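One chain of protein is taken out of this complex; the other chains stay put.
Which chain is which? They are A, B and C, in the order written, and residues in each are numbered from 1.
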Amino acid sequence: MSRQSVRRGSWETGFAAVAAALLALTACGGSSGTPGGTKTYTIAFISQGTSNSWAAQLDAVASKAAKADGVKLVYFNGQGDATKQLPEIDTAIAQKPDAIVLVPLGGAADTGPVERAMSQGIKVVLCDSTITSQNYTSLVTPHAETAAVPLAQWLADKMNHQGNLLYIGGLPGNTTTITYDQGFNSVMQKYPSIHIINAGNANYSISTAKQLAATAIASGKTFTGAWGVGGEAVTGLMQALIDAKVNPAPPIGGAAATNGILRLAIQNKMEVASLQFPPTSSQVCIDTAYKAAKGETVPKSINISDLPQYGPILPPLDKYYKPQFSDDMYVGTDSVLTVDELKALNLVK
Amino acid sequence: MKPLDRTEARSQLSTFAAPPNQGGREPRNVSGSSSPRNPVRTAGVVRLAYESVASTLLRLPPTVRGYGLPIGTSLLVAAVVAVVEPGFYRPANLHVVMQQYAVLGLVTLGQVLVLLVSGIDLSVGAVMNAALITIALMNHYNENLLLVSLVLCILIGAGVGVTNGLLVSLRDVPPFAATLGMTACVQGAILVYTKGIPAGNIPTALRPIALDGIGIVPYSLLICLAIGLVVIVFLSRGSYGRTIYAVGRSAEVARRVGISTTAVRVSAYTLCGVFAALAGIILSAYVGYVDPAIGGTYNLQSIAAAVVGGVSFIGGEGKPAGALIGALFLLTVLNVTTLSSLNPFTQLIVQGVVMLVAVSLFHLIKRGSFA
Amino acid sequence: MNVERALVSARGIYKHYGGIRALADVSLDIGSAEIHALVGENGAGKSTLVKIMTGAEKQDAGQVMVDGREAQLTPEKARELGIGAVYQEPSLIPAMTVLENVFLGWEQRFGLGLLDHRRMRREAAAALDNIGARIHLETEVATLSVADRQLVEIARALVQQARVLIFDEPSAVLSGVELERIFNVIKELRSHGLGILYISHRLAEIFELADRATVLKDGRVVASRPVNELTMEDLIHLMVGREIGARHLRPEAARDRIVLEVDKLALGQDREPISFELHAGEVLGLAGLVGSGRTRLANALGGIRPARAGVVFRNGRPVRLKRPSDAMRAGIVVIPEDRKREGLILGHSVRENLALASLKELSTIGMVSAKAERRLASEAVKVFAVRPPAIDVATGTLSGGNQQKVVLGKWLVRKPSAEVVVLDEPTRGVDVGAKYEIYNLIDALVARGSGVVLISSELPEVIAMSDRVLVMSAGNIVGELKRGELSEERILRLAVLGREHELAASEGGGDAA
Partner (left out) sequence: MRSVGWPNHWVKRQARTLLAWSLLIFLFLLTTVLSETFRSPAVVTETFKGATFVGMAAAAEFFVVVAGGIDLSIGSVATISGMAAAVLMNGRDQNIPLAVAAALGVGLVVGVINGLLVTWVKITPFVATFGMLYVLQGVAYSYSVNPVGQAAPTFYNLYEDSIAGVPVLLLVMVGFWGICWYVATQTAFGKHLYAVGGESGAARLAGVRTTRVSFASYVICSVVAAAAGLLELTQTYVGTPDLGATLLLTTITAVVIGGVSLFGGQGSVIGVLGGSLVLAFLGQFFDSVQVNAFFQQLIEGLIILALLGIYRQRVKR
């Protein structure tokens, strides 16, 4: 008993000491002056946060864009978790920024906070994925629905409009998944001879996608085509087809193009049609938010895929593949970030 | 005459039918059906069905219950699978199942060791992620470091395990919380180190572990089964196994016969970490691509597999062989539902229900009663 | 006693556990202002009867009548009807306070479930005062001594206005002053008209305390008579069905070789260091009240809870006793007091338990030899007369006495055999037959040349078995008595009053109470 309480005492003392030291330390570096002269706009950037490499590239581009525009970027880390991101939107609103750039994690759930921000006159730019309502300033995204159409059409044509299609789903409930599916379905329902074999949802996980696809392939069905929702699903699908030595591999469609998907496709002579779903779009998001903050009118919707550098990626793929960069680089990131900046992100081999 | 409620009738009947001084029969059959402390008046029919199954199983001799039933149940499951989804038995599919089983089996073996010393390890997924990240980063530029990276993976797994074990045994931290905190630390460390972009390669030299093998049996499965055999033998016959069970059932008694409970606990967590690292390596080899969330579902799956296989949470109860069968059962369910081309959401429901039923049945066989 | 006057009575109770008969046609009355003793060997069915009378278990047949009316008892119902119990294994929640425990399941409340803290505090304080317990209401029960916990349980029964109070072997965990205190409390309760059912192994207590005794044997009542119509011999006869002659004393040990020397062992702060010697072939009794430091000393010798300072010599060489394995290596064995928690793994088979302390000896390259293990277990079961003599049954199914034999067996079949054996309350909760078998075992131990330290709260046992007795009080050794000097009074006086009083008393002419 006594030994224990002595111990606890020492822990508590240690804890208090560390706390005091931290307080003292941090007290020194607290204040920062407000720059005079022209108004510095503040943009709250509510990111997907530290969850995956796509988000990391998106964040890097956003902070570079903010510097270029001379705006103050306040970063909110969604930690890849919709329940954690939700309250952050409201705290961001409480800080009264000039604009909010939101990368929605829970597209549907974010509806409420976005409406509250709009009602307080804060401009909200949705980046890369939409919400359920129409009440926002601007939506910057490749139009997944329409962008998926040419890919699905390419795939259907490659399949000669018949046979089994191996489908690996995304994250159920996720807005991107939903809009993507809409585009895919709008094409496929034209072809009743194409049988969609749904192998399950990969929840944007490569290893789940690979395991699901491997099982589906092992069932003995022959596939004339394959479709994956999300770059992870496509990667897992490709790995499964490669490892099962399916030769020739069926044509594959789906987003989003990474350097790695291109590498796999070229190395294994696979036909892959993919979509640029570029993390670089945050540059457009920040610029749009900056313009909106300044009071300029901005378009309600900016379709990234319409911009010349972001079109669909159809074979041949050689011209997109950059062997000097790592698998994690999304096609197009190198068009915004310099090699040094890419190096800092582990993206240069 | 007032119609009798069915359970009421039963209990009245049995009071007369089985005078207590005759002996021999289990009294719980007599009084079990109308326990006044029961929180709810249960539907008599369900209860009756339950108990008739229970008493049928109970009447079987212990040896049949011990060995026959698991084997019988497995055969039954195998037969059901053959009818529901014959595609399961295609060599190609069996090959895939074996590849995936090697991973789940290994994690489950580790989890069993921890469960046996009345712990739980929720950091196996994080260790698997760490293993993949280590391999990917160290082999980013050249593949000469493959072996070094594998050794490092194992060391990381061992390190996480040792920390878990020390927290649990020296600071009495609940295992659930300790390993949860450890998960946050490991994942956090991965994030800090990679800045969110792992950007490496799984070396091709590693891949045959999971992809190649003898016939349709991949090397990874052989590794898993070899380790499984060692664990089974050491737990049932080895003195280490005795110390594990002793610590799990009564740490105080174990301590008093000179067993270092700290050492036993730490070793169990360490082995679990090492097995998880091995599973991470094998899964990396199987997936062949950098997926930093590779260990995602293995925490809960390994626990479920162990419990379905009869390993209990209270410690000291259950066998690794049972857990391996549990893992096989779980994987079969997952595989069959995937093959079934059911709606993926219906698959979730089926998986949940099958798991609950399997565990209930296990309890039924073991305790012979639901009362 | 006729049924009308009884507060609670059992009528023709039957109970089976999985084919094993626990009770058959048991009837028993507890009257007002009566202390009714229930005696019987272990496994005679006493605890089962208590469980049934407190609603913790349900009988297969028969009735429990309260105030002459049949009652379907559950723990809550029993409480409402005024049946309280003080269990052998405390039924308190360690992490909760005394106050919370006293009113657990009996919380006093205003409307809306709001607790009436003030009233509960007042009543609990009054109840504790009543029985002379000075325990703070906000103390966590985990920090209380065993005796205090029992007082809390009695207080609990009192605030619940129990009219019948059942004590399940309180003396098993208490001794001396504490027991005296509980006895006084019990008598006080009787004078207030409560009916008491008192269960004990210690027959002497029955004569001191009870008005009436009921003897159970193999689940049946063999006698129920007023105590003044009974003698000790009658009781023993009724319980075991045979006379047990007085034990004749073992010839005194030749004190030639010192196997254990304890030099200034410090057991705690504010405690004098302890020194003593143990000879080969000697039984050294260690008497004293519970909490006097006997178990602490045993644990220090076993490396279970190392001493703060001091040296222990084995055969003249100093040994390190920092952990149990040190003691095992030094040939010191401590048989613990609490066999269910410290001695046995109840879920293990008898064989596994027996082998547990000998794993190293039974193993080659980390594998336990099944053959050697079976041989060891079969031998132990035979030598220690474990009944039933099966080695693959779960230890939890054995009776208390046989469990104790397994504990003894676990330690004593070890090779090399221990030269120093410390037995901490080896006969607690053990029936009479097993008790004598354990005594014979102690004889066999000293005969082969081991030194035995016997810790016991039963003074007749200590006196009969020991060559020498050390008396401990408040963590110190307060006296040493040779065989010729042994008497219950002297031991008790030392234990209760300490050394100075003993000296003063003997100088003053020794008018012992």
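Following the convention adopted for this analysis, a residue touches a chain if its C-beta (ideal position, glycine included) is under 8 Å from a C-beta of that chain, and two chains touch if they have at least 3 such contacts.
Treat the numbers as computed from the prediction; the structure is a model and nothing was measured.
Although one chain is omitted from the display, it touches the following shown chains in the full assembly: A, B, C. From the set A:P172, A:P299 or A:P316, the residue in touch with the chain omitted from the display is A:P172, counting the whole complex.
Screening B:V84, B:V148 or B:L300 against the full complex identifies B:L300 as the residue touching the chain left out. As for the chain not pictured, it touches chain A at residues 1, 4, 7-8, 11-12, 15, 19, 22-23, 26-27, 29-30, 32, 49-50, 74-77, 79, 81-84, 86-88, 90-96, 106-113, 115-116, 132-133, 171-174, 177-178. Mapped onto chain C, the interface with the missing chain covers residues 54, 56, 75-76, 78-79, 85, 87, 90-97, 100-101, 103-107, 109, 113-115, 134-140, 142-145, 148, 156, 341. Not every partner is drawn; the one left out touches chain B at residues 37-40, 42, 120, 167, 171-174, 176-178, 180-189, 191-192, 195-196, 252, 300, 303-304, 307-308, 312-313, 343-353, 355-356, 359-360, 363, 367, 370.
In the analysis below, only the chains that are shown with their structure count from here on.
Centres computed as Cα averages put chain A at a distance of 68 Å from chain C. Averaging Cα coordinates per chain places chain B and chain C 41 Å apart.
Annotation for chain B: no residues touch 2 or more other chains.
Within the complex, the chain B residues that touch chain A are 87, 90, 92-93, 95-96, 99-100, 140-141, 191, 194-201, 211, 283, 286-294, 296-297, 335, 338-339, 341, 343-345, 347.
Listed in rising order, the residues of chain B touching chain C in the complex are 15, 19-21, 23-27, 30-31, 35-37, 233-234, 237-240, 242-243, 245-246, 249-250, 252-258, 260, 316-317. Residues 50-53, 55-57, 169, 172, 197-201, 205-208, 210-212, 214-220, 232, 235-236, 239, 242-244, 260, 264, 326-329, 345-347, 349 of chain A are the ones touching chain B in the complex.
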